[in-house]
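With one protein chain held back, the other chains of the complex are shown just where they sit.
Let's look at chain A:
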Amino acid sequence: MKARAGWSRVARMSGQAVLTLASIVVLVFLLVRLIPGDPVKVILGVEYTPEKAAALRAQLNLDKSIPEQFVAYIGGLLRGDLGQSTAQRGRSVTDVIAGALPTTMSLVIAGILLGVIVGTTLGLLAAISTRRGVDVTVRTWGMLSFSVPTFLVALLLIFVFALSLRILPAGGWPNAWPDNLLYLILPAIALSVHLATAISRTVRQGAIDTMGQQHMEAAFARGLPPRLLNLRHVLPNSVLPVLTIVGISFGTLLTGAIIVEAVFGIPGLGAEMTRAVGRRDYPVVQGIALVTGVVVVLSSFVVESLYTFVDPRARTL
């Protein structure tokens, strides 16, 4: 019965996720139509001739009524067709995104893993250490790293590890696994710094709260050794909020990835995005906005569902 309650919660959340996705699709569709001015004129620029304009208009479906355009757009989406790039002739939007998405996702996921591992460890250490210095160090580090912008962190990393120590590449991206793992290290660190700080603060507070609870004292009074208390009771109780943070941060991390990609010269979604915006490549902008939205909605859905299975109390809510 309890398990069924958990599944019905997941079902309810997937309903919400589908609704959110639908509104993202509508918003992204309206995005291009609502931008003032004629996109065709902007795209063609000096090459503008009425014939070329008419042809492009037909290619972009802009010669039809808005409802017809919407139907065509949805039809395209269902077939996985996001249109043609106007700047990179001959490439479909799907193609552009498919080329860049894996790079960005590997950067974001590496950043999350690093942030979670480093953040949780530091937070737990700060909370359980009996030496005051550990706590103070972790908190000072957190404050410092929180106040330094991501691009500066990236530049500092390049300066120390690439230019001074010469142990890691300063940037670039060999398009081959596993060579690119080496090129992922510094960008992932740069991306994870803020996340790690947020997580370490939450874990530290969570651990301190947990340690003050009656069940911890009861377990202590039963004679359970401190190591077991920390690993089996403090840790599971204080990492629950980490899931929420990761879920909330996913969107921010994708945005952060754009900057990190720019600094390290990584050909990811961010690089495609900036290029597309600069060249007024509306179909690509539209496609990337859609994919980013979908990824964020899906990730927070996954996180919320995970919650249901990690925290037994969430199943009955």
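Methods note: a residue touches a chain if its C-beta (ideal position, glycine included) is under 8 Å from a C-beta of that chain, and two chains touch if they have at least 3 such contacts; residues count from 1.
Here is the rule we use: contacts and distances are computed from a predicted model.
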UniProt protein name of the chain not shown, from "AtuA-like ferredoxin-fold domain-containing protein", "ABC transporter ATP-binding protein", "Pimeloyl-CoA dehydrogenase small subunit" or "Amidase": "ABC transporter ATP-binding protein"
Full-complex contact with the absent chain, from A:R89, A:R166 or A:R222: A:R222
Residue ranges of chain A at the interface with the undisplayed chain: 2, 213-215, 217-225, 228, 232-233, 236-237, 240, 310-313, 316
